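A protein chain is absent from this complex, but the other protein chains hold their places.
On to chain A.
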């Protein structure tokens, strides 16, 4: 009836990324993290192996794969490190996807070939300093002046927006007020380096320290009228669909972190001794690890289910929210337990579980907080 095995190609991709994460990311990422440095060389390697092109057609330099392939890659990367995983996630699902899905043929030809190869990164500016989940509270404005948009305002917590290879940021801005008093939101591409577009220095973050996150400011930024993505006034509908997909991607990333905690603990409890025995021989530890595996496994099933509906073209909003909620919980719980199992070493940055602990919290916040996911699930059920 149902078959949850991966097909040959997806399994081969998963293994390839697993190997890449083990051999290329794991040995070096801790140092980048400590230095809060963006790992350009790793990102370039990810680009060369086609990870940034996974869900895009070959016409635009993509791999001709699907969104699930991206999810598998994110899971395997996040098993080792979340900073590189979120760089990929944001680059693909927020940077390139809006252009791929809603852009004109000309926009796609112009921007996608270098975004899908990871030579350049795109970012998506939705959240503002005064509003995250309340996307309707957008204050950034864009006014048409002749054949240019003039943009004013600011955006907060924008991933990939200030790297040396950032090519553009797609921002949502209020372009009009509808007769019903609601704001009309439009997505507009602002190329990096446009006059009046300021990228602040990197935030000091609790986690994801080897990824690039910045605040953006726009003071009379002028971009050609043709830089709007899709139709004027469609920005709100666009980012809602982009966010639904993104939730499945963040769920996959969360599952990776949750599984990475299990991986690290399995290694550690077979080596570490306390009271004369390997700590893995104690039931207190065994039960913790069993629970961690249960959380990672069930969260994986949740995101597989959401991805399956998405790929079949069915509505998947509820499943995406469930997957995001359950997997970010799993990540947070597993990171806390893994750190506990490692004891004092868990609190040291030299062990990956400490990094996992710091990286887990944002998963309950970004791409819609856990509260927002519950809101969405309840709404889908017709409550309230």
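The rule we apply is simple: contacts are C-beta pairs under 8 Å (C-beta built on N, C-alpha and C of every residue); 3 or more make two chains touch, one makes a residue touch a chain; residues count from 1.
The rule is short, and it goes like this: contacts and distances are computed from a predicted model.
Asker: Assuming one chain is omitted from the figure, identify its UniProt name from "Sigma-70 family RNA polymerase sigma factor", "Electron transfer flavoprotein subunit beta", "Neu5Ac permease" or "Cytochrome ubiquinol oxidase subunit I".
Answerer: Cross-referencing UniProt, the chain left out corresponds to "Electron transfer flavoprotein subunit beta".
Asker: Please pick, from A:28, A:49 or A:217, the residue that touches the omitted chain in the full complex.
Answerer: Considering all chains, including the one not shown, the answer is A:49.
Asker: Tell me which residue among A:39, A:65 or A:256 touches the hidden chain in the full complex.
Answerer: Touches the omitted chain: A:65.
Asker: Among A:9, A:59 or A:220, exactly one should touch the missing chain; which is it?
Answerer: The single option touching the absent chain is A:9.
Asker: What chain A residues would touch the chain not displayed?
Answerer: On the chain A side, contact with the omitted chain comes from 8-9, 12-13, 16, 19-20, 22, 45, 48-50, 53-54, 58, 63-65, 69.
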